[in-house]
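The other protein chains are all here in position, but one chain of the complex has been omitted.
Chain IDs A and B follow the sequence of writing; residue 1 opens each chain.
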Amino acid sequence: MRVEIKNLSKAWDGVVGADNINLDISDGDLVAFLGPSGCGKTTTLLMVAGIYKPSGGTISFDGQVVNEVAPKDRGIGMVFQSYALYPHMSVFGNISYPLKLQKVDKAGIKQRVQKVADMMGIGDLLDRKIAQLSGGQQQRVSLGRALVKEPQLLLFDEPLSNLDARLRLTMRGEIKRLQSDLGITSIYVTHDQVEAMTMADKIAVMSKGVLQAYDVPEALYDRPKTLFVAGFVGNPPMNFLDVEVTGSDGEFRARSEAIDLVLPPDRAEKAAAIKGKVAMGLRPEDVDLVSDASPGAAGLTLGGMVEGVEPLGREDLVGVSINGVEMRVLVDKTKGVKVGDNIELAVDTSKIQLFDKETEQSLLWA
Amino acid sequence: MTTTEIAPPLPPVGLLPKAREKMGRRFAYGFLILSILPILVGYAWLIIATVSFRTEGLLPRNAEGGIGGFTLRNWDFVTDAAIWNAMFNSLLIALAMVIGVGIASTAGGYALSRMKFAGRKGFLSMTLVLHAFKAEMLLIAIFFVLRWLGDIPIIGNFIGFNSVGGVALVMIALELPLGIWLMKGFFDNLAWDMERAALIDGASRFRVWWQIMLPQVRPGLAALSLFTFIAGWNAYLVPFTFTIGTKVANMPVFLNQLISDTAPTNWNQVAAVGLFQMIPLLIFFIFTQELLLNIYAGGSKGS
Partner (left out) sequence: MRTFGLLEKGDISLTKPLDSDVPDVATGFRRPQRSALGRRFRATVTAYGFLGPAMALVLVFFIVPGILLLILSFTELSSANFNDPWSYIGFDNFSRLFTDRFFPKILRNTFFYVFTTLILFNLGLALLLALVTTNMPRRAGFFFRLVWLLPRLTPSVVYILMWRRIGQADPFGIYNQLFPEFLGASGGNLFLGGSPWTFVILTNGFIGASFGMIIFTSALESIPKDLLTAAKVDGASLWRIIRDIKIPLIKWPLLFISTYQTLSLLTSFEYILLLTDGGPGLFTTEVWALTAYKRAFASYAGNSQWAFGATWAIVLVTVALILAVGYVKMFKFNELIEEPRIENL
């Protein structure tokens, strides 16, 4: 099912939940709503579900405006972070509830519930009470309850954030597979960007009720259009340095008191037109440790002192002070970087991002 | 970078010197025992009195003034049909109240807690303000209302003046402000997501209330029912004011008639009837203590 959200807003006297959101979701896609806590993800989702009434704007399913359609008539299924299972009913009772309300006959209910439960891997738990299930099992029941009525749109509100890291990983894969197998259009709210990146066909990044970006995951990562998106997408987050970009004779340089880097022309051209400082973004993974600090590589490397090392397993997250400016970079663990070391970093300048500090818009991707 | 400071030694955790703690505990128990002394003494007397000829202080006395005088004479009333009739009426009123208050409070409390509609805030304030109208003050006016209700053909006989139904209706109404307020408190504590899930699953609001929400507030409803039952069972002022004669008298009214009809009043018999009236409650009380003590868990939600 196609979902179109047009100029959607929600405010409770004074508090803004969602501000003029515009989104088109293609049939069968899984779209992730990603953003920091309190940015309006749940608010938007609940408006799509029909639980909240929009203050302005419209929501359409397949071209039909559904603002005034009751939640039960929208043909949606929803999975909640808290699972929201009915504790006084058994697993069977929970999954069959939507069908009972549709007055499906007894045999039909049994058959469909069993089928969905088997699909969820909880076929043998149907007689259990909810309190007798683990968190992961509860989440499967909740997913089953959402699926059993064959919804045309699935809504997920941080469904995995109450699970432990390992289970989250498994469930993530299962949900994604199920969703694409069944081809149900889905909206998936999360503040875990790895979840969003791996599962979503498209990601909607939100901040303070405003839709910041809406694009495929790679685009958000490689071509962030705003400072916020650049900073939010990617883990560990992008480093930002205040620099002045100047260009002469086809050579562009990014300079500040701390650094001096040569930039490729295709990246720097627009920034050079700006008088004063711009924000230069550099991902922690886009640097390489240069073994011998030869000064000859001026303009291509940055030298600094290691101030902290966080082992992340395969790599170390290294805090470097470059002439007083802090940066965090990823360095191969085998390099054995220690606090106090003086290191030289080669920068992959073809990956840097540049932003106007005032408008916070990208100077590379309009 | 900040260096990690060496934590100062932790202050002793909850370790009052043993002696002080012991003294504090003794003080607490002492205070509590002192506080329930009048209650204990009162009930001790009550029990002694019901099986004595006469009492002086806590001592039973016989006709000659010596200690003794054990008798079951005070309990003769149990063979009187009137008291069983009164007990039946008490039961009727109490049950009607449990049902009436239960339905009206859970429905009203649910709407006020969970639904958005014009006039909600007004109603919420009103349930608080309604506590200003106590039964005691409205008796005169309710008297007229009941007489008018009694003039309604057919059903008037069951809900008018001098009918058990009328008394029950008045009592239900007067319990409502508290009942609604308490039930609203219980509903306030329920998760929104569960209700949202049910609505998305296809339930109507009525169904959500009945099938999903009511089961969650069962402990609260049970406790409210219990307190309502007690209020109905022991109701005196309203039944006394709105009934005439013994046919529709409930237990407390019966008890009062006993006091005013017999001269001189046999107080020991009054005590026995009173204890008799309490017995069903006490039995109930013992079996439902846990519930009884939980009633306000919802109504007292912290801000």
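Details
Operating definition for what follows: contacts are C-beta pairs under 8 Å (C-beta built on N, C-alpha and C of every residue); 3 or more make two chains touch, one makes a residue touch a chain.
This structure is a prediction, so every number in the text was calculated from the model and none was measured.
Among B:53, B:77, B:158 or B:267, only B:267 touches the chain left out of the display. Remark: the omitted chain is touched by one listed residue; of B:51, B:170, B:217 or B:249 this is B:170. From the options A:61, A:80, A:232 or A:355, the residue with contact to the chain not on display is A:61. By the touch criterion stated above, the residues of subunit B touching the omitted chain are 10-14, 16, 24-25, 28-29, 31-32, 35-36, 38-43, 45-46, 49, 55-59, 100, 103-105, 107-108, 110-118, 120-121, 123-126, 128-134, 136-142, 144-145, 149, 169-170, 172-174, 176, 178, 180-181, 188, 192, 195-196, 199, 205-206, 209, 230, 234, 236-237, 241, 251-252, 255-256, 259, 267, 270-271, 274-275, 277-278, 281-282, 285, 289, 292-297, 299-303. Across the interface with the omitted chain, subunit A contributes residues 1-2, 12, 27-28, 50-53, 61-62, 64-71, 73-75, 102-105, 108, 111-112, 115-116, 119, 147, 150, 152, 181-184.
Here, only the chains that are shown with their structure count from here on.
Averaging Cα coordinates per chain places subunit A and subunit B 54 Å apart. The touching residues of subunit A, counted against subunit B in their complex, run 46, 49-51, 70-72, 74, 76-78, 80-82, 84-88, 97-98, 101-102, 145, 149, 307-308. Those residues of subunit B that touch subunit A in the shared complex are 1, 191, 193-194, 196-204, 207, 212, 215-216.
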